[in-house]
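For this depiction, one protein chain was excluded, whereas all remaining protein chains were kept in their positions.
Lettered A, B and C in written order, each chain numbered from 1.
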Amino acid sequence: MTVAAGIKTLKIDDRDFSARAQETILDVARQNGIFIPSLCELKGLSEVGACRLCLVEIKGSNRLFPACVTPVEEGMEVTTNSERLQRYRRSILELLFTERNHVCSVCVSNGHCEMQTLAQKLEITHVRFPYRYPKAEVDASHQRFVVDHNRCILCSRCVRVCDEIEGAHTWDLKGRGIHVRVITDLDEPWGSSETCTGCGKCVHVCPTGALFEKGRSVAEMMKRRQFLPYLTLMREDRE
Amino acid sequence: MATIDFARPTAPNQDKRWRIVESTMRRVGHHPRALIETLHTVQEAFGYLDRDALRYVAASLHVPLSRAYGVATFYHYFTLKPAGQHTCVVCTGTACYIKGANQLLGALKSMLKVEPGETTGDGKVSLLAARCLGSCGLAPAVVYDQEVAGKVSAEGLRARVAQWMSHDA
Amino acid sequence: MSKLKLATVWLDGCSGCHMSLLDLDERLLAVAEKAELVYSPLVDQKIFPNGVDIALVEGAVSSEEDLDKIQMVRERTKTLVSLGDCAVTANVPGMRNPFGVRAVYARAYRENVTLEPGIPNDSVPRLLPCSRPVHEAVPIDVYVPGCPPSADTIFYVIGELLEGRPPEICAKTRFGA
Partner (left out) sequence: MTPEELIEIAEAEREAQSEYAHTFNVCVAAGCLSCQSQSVKDALDQEIKTHGLEHTCRTKGVGCMGLCSEGPLVSTEKGTLYKKVAASDAPELVESVEVGPVSRLVCPTDMPFFQKQKKIVLENSGVIDAERMEDYVAAGGYSGLIQALTEMTPAQVIEQVTRSGLRGRGGAGYPTGLKWSTVAKAQSTRKFAICNADEGDPGAFMDRSVLESDPHRVLEGMLIAAYAVGASEGFIYVRAEYPLAIKRLRTAIRQAERLGLLGGNICGTRFSFHIDLRLGAGAFVCGEETALIASIEGRRGTPRPRPPYPAQAGVFDEPTLINNVETYANVPMIIRNGGDWYARIGTEKSKGTKVFALAGRIQNTGLVEVPMGITLREIVFEIGGGIPDGRNFKAVQTGGPSGGCLPGQFLDMPVDYESLAKAGSIMGSGGMIVIDDSACMVDVAKYFMDFCMTESCGKCIPCRVGTYQVHELLKRITGCESTPQDMSMLQELCDLLKTTSLCGLGQSSPNPVLSTLRYFADEYKAHVEDHNCPAGVCGNGSGGAR
């Protein structure tokens, strides 16, 4: 296939764009500075389409489409920010705030948490649904890292980065529904994991304060993700 | 595709039932995708899945430990704790619910002092709630050990379970 | 034109929001020109008056007393402002919720007490089963998250409300700010 044949033209929010056939709506939007919220998606990891925050409208369909996994198509007309979409996104994020105990004021990620930032961007001033206040554990058994389940949003980035990039597959999810938790090995303390390499990739892809490095104060716990595009690129070159 | 011949892990102990598990795994060529089938075999043989079993199966099938645990806890048919000597499954399917399954469950909960999914302290009776046994024509239905009983009344249920509780078998 | 009646209320919070309010410093004078502070932990007024125009509430609803109080405040107030994360989200007071009231009482009045351990029956208001955001107890008109909201934010909010405009606070503050 020639490059020209693989080019699609589409409209996003009434502006014309061209894109390569394999790209998703989210890719094109990002390249062109159009903001579409997302929490589970992270460039360099596989997409799961789970957070539902990147849902967009496509003309001709009543359904909503997750931008992170919907490939561009010729003549597509995408709306990324209608009143309706904003309403749904706010509700979804509010639900997420009710699920665990997200106390921003005493969080190591306060000020650089993706969920907190998104809440402000989506103009959430309060959560209308009742909080659940579940009892959630903090596992500080690892020498260098901590997992605080109070702040986990189950985006599964840690699971994916550990499996797809590091290759250890220390993390996975247990249970189902509202009882899902991230686990290491057979739901054993992280510190006693036989498979964890201690690389810390999971910590740095975590969008919230659920995974953090020990001994870091709030201002210091910046997540650094440069490794992800770098490793992806290096691997592509090798293949 | 070249296969790497890792040394096969050995069974947790001398129990003969591991041979059944091994034969299931052999039948599917120790492929990771056979995880659920293998877990079924383990549960059938031992009644539940403990950590040793999960560790052994995961190592044998080259499945990450966390994935094995994730699968075992995703499916409600699998249990990680041993069951009691007797199990009583109350069907809570729609037909049974409409015909009073909640009252049956309530009667047992107060009688056995356990929640569904738990076993009495003396290890005699496990109480379970099933989603639907497909015996809707006989609602409300209960399974005493392996035997399905239809049109069950709270009195009948109590009497049957009381029998289990009193016996030393 | 008579001045608008302003009140501030302190429920289950650390008083940080009130400290932030005091950080208005000389701007307090500008506020005082337009509004009269009729009730506040900062003034010597024991009874929440009727006909309050604007009331700022700090803190979560944690005890029976908090609940009674906020219901009374709501009845007597035109515009009720949920000020700070404790009021908006239950924040730190809400961190006791997963453990349950009994465990909280035991920790506070038995386990950590050497002299006459025992849970008080009177003189201390009874805790509710859960510490809740204020809007789960009564309807709220304006939400100002932040821990605490900055003095600038509070000044802006009061200023807008005194002018009869709904404040646009999203760009100014957020949860945990």
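A few points about this structure:
As a convention for this text, a contact is a pair of C-beta atoms (placed from the backbone, for glycine too) under 8 Å apart; a residue touches a chain by one contact, two chains touch by 3 or more.
Being a predicted model, the structure only gives us computed values, none of them experimental.
Hidden chain, full complex: it touches shown chains A, B.
The chain not shown here is touched by just one of B:I36, B:A59, B:A83 or B:V114, and that residue is B:I36. Interface residues of subunit A facing the missing partner chain: 48-53, 55, 64, 66, 69, 88, 91-92, 95-96, 98-99, 128-130, 132, 153-154, 173, 175-180.
For subunit B, the residues in touch with the chain missing from this view are 32-37, 39-40, 63, 67, 70-71, 74-78, 92-95, 97-100, 102-103, 106, 130-139, 141, 147-150.
Assume only the chains that are shown with their structure count from here on.
Across the assembly, subunit A contributes no residue in contact with two or more other chains. In subunit B, there is no position where the chain touches two or more neighbouring chains simultaneously. The touching residues of subunit A, when paired with subunit B in their complex, are 163, 168-176, 183-187, 194-195. Across the complex, subunit B meets subunit A through its residues 51, 54-55, 64-70, 73-74. Looking at the complex, you find that subunit A touches subunit C at residues 97, 101-107, 110-111, 116-117, 119-120, 123, 125-128, 130-131, 133-136.
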